[in-house]
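For this depiction, one protein chain was excluded, whereas all remaining protein chains were kept in their positions.
Chain IDs A, B and C follow the sequence of writing; residue 1 opens each chain.
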């Protein structure tokens, strides 16, 4: 059986008169869309438009819940209690799921956003709160979390399917963790280099760490950043190189997770 | 077959550290709860708590979508486009429905709140936008609207079940419309008078207008205000008088609408 | 004495991660900046940055208070009470004035935004509420209002200086009122036509109505839209044609109002 991988991308981050991202172009290049739910970004009209766009492209529709902090775009850590995290996740997932159903599709996955994603990767209480919120939504969705992190563990504990996420455009440390954005070389800007790493991760299950050695990295989905300069070029290069390497790119809902 | 009526009440209007209303006491006196959805009032924790409280009491769980105006508590008219109304209703209904499902209940009804309710009663475009938003939520819910208003008409057009609402503690004009709150005598404060009118409406299908004549008024549900002084006393008096008159008080979901 | 006019433009409408407008380029072309105050747009960082940018260019710093409706960008009418309008104006003006002082400048003017501007032009209660809010800020500022509207009247009543505003890129009716945006030909897109009208208004005190006749139009400031395609080209054309016509373009604070 050939190798398969999903490409996911954050979408629907516009708000009212404010436009962000390039959803139209990227929707044709990825297979799963993480759609903002009105807390850190997005609004009901944007959610509606983005869900329909994803449905037209056969892209898996996912909820992308974040901290209720529009001014900070969900990128600032906030000390919510686990109960607050759980219920804000249920709220956001429930809202997005209604748009997905209305578009004749189902909600396929949930991926926490920004600071919530980062906290979920290292704080088991936050991860479990997210998992409870998702589980309570009562739709059979996949939780996307950082490969090797406690988010994966917490989602499995809660009986949810999980997709382990990797990054073709981020450097990894020798222990398999992501290199901090505060350090030099944390982000890879060259499309071909990113594409090559995508192949390495997807086909071979390894990634070359910034220290030079190859470390194992099992992932089900690769994140394609939509808001970086050259996002389209990186996405195109990844698609081309994966195709050349015989790796099939399929939506999350089509993976056996 | 005996007469039946529902008693509905706005609930779950607290927000964060802010507490409003007397949900604990009122939940035992009414049969349907209109629960704020986080736009004009309410937050995920409050929604969760209120939905569970309603479920424990066997009270019909309803979404109470309003304008996204917490500072104005949804009581200030806002000129949203029909498309904005439709999608904000779908958003709010979707979120509340997720909490209802998670509590092992279904969403039974939707009642627009405040300024949105008032606009829906007289503006067919707003009413139709609400109906579309509810219909798209894809759950078989009842729309609660002012008896005789275009909201009822628009919901029926959209193929939705409707519940016609009346007010035991509000004066009516000779044409069957509600007396404006700006006019004297618009609100009835005496519990026994309100309760007597509740019986008149529920059992006899008429109400005595402020001009003295009896006018026909067909309603399926009576609104019990939760935020007025004496709310508990009025609710208790209505329950007692309806029981004495042989009118059965049942949740919206148990009415043949 | 030669003719003088001010050119004003809305600025500082970005919010958090959301970028709108072209403030850097436009700041060199206009003489007064209406800076969003965090209600319909803008945030403290954006206000700080925009105020400093205006100060560096010698552009008059103005507060641009709007309805507290970020999702609607202040363009949706909201039924606030006069007391609410008055106090939200004072709040927003007070906040912006602090940034202006901190940048070593003073607050020169206040121009209501969007739906608030439109309501202020035709509803004397709203106009007076705005004037009271501005007057209470206790800084000697100029109120910018639609020429010929009740906003001008209300500000004068309150003892405030006023600047009458006209639009070079909008069609006028024969009675001197703005042609509704719902009607064809309401907006002028050609830079040279707009520039020609700017000269006609600034130098001659008249404008050719859409019915063909010249109607008198006394204005102190012309609005330059920053968010339309071709905004920069229109602004440049206006500057050039006004210079050729011998009309001096000066900041609001330098006009004898």
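Everything below uses one rule, namely that a residue touches a chain if its C-beta (ideal position, glycine included) is under 8 Å from a C-beta of that chain, and two chains touch if they have at least 3 such contacts.
Keep in mind that this is a model prediction, so the values were computed, not measured.
A.B. asks: Of C:7, C:137, C:162 or C:255, which one is in contact with the hidden chain?
C.D. replies: Among C:7, C:137, C:162 or C:255, only C:137 touches the chain that is not shown.
A.B. asks: Give the residue, chosen from C:30, C:47 or C:146, that touches the chain omitted from the document.
C.D. replies: Of these options, the touching residue for the absent chain is C:47.
A.B. asks: Looking at the full complex, which residue from C:101, C:156, C:203 or C:236 touches the chain that isn't shown here?
C.D. replies: Hidden-chain contact among the options goes to C:101.
A.B. asks: Touching the hidden chain in the complete assembly: which of A:42, A:72, A:191 or A:226 does that?
C.D. replies: Touching the chain that is not displayed is residue A:72.
A.B. asks: Among the options A:80, A:124 or A:206, which residue touches the chain absent from this view?
C.D. replies: Answer from the full complex: A:80 touches the omitted chain.
A.B. asks: For subunit A, which residues touch the unseen chain?
C.D. replies: 68-69, 71-72, 76-80, 115
A.B. asks: Touching the absent chain: which residues on subunit B qualify?
C.D. replies: So the residues of subunit B touching the unseen chain are 15-20, 41, 43, 70-73, 75.
A.B. asks: Could you pull out which residues of subunit C are in touch with the chain that's been left out?
C.D. replies: Here the touching residues of subunit C are 38, 44-45, 47-48, 83-84, 87-88, 90-99, 101-102, 136-138.
Please note the rule applied: only the chains that are shown with their structure count from here on.
A.B. asks: I'd like to verify one number: the distance from the centre of subunit A to the centre of subunit C, where each centre is the average of its C-alpha atoms, in whole angstrom.
C.D. replies: Spacing between the chain centres: roughly 43 Å.
A.B. asks: Any chance you could list the residues of subunit B touching two or more other chains?
C.D. replies: Correct list: empty.
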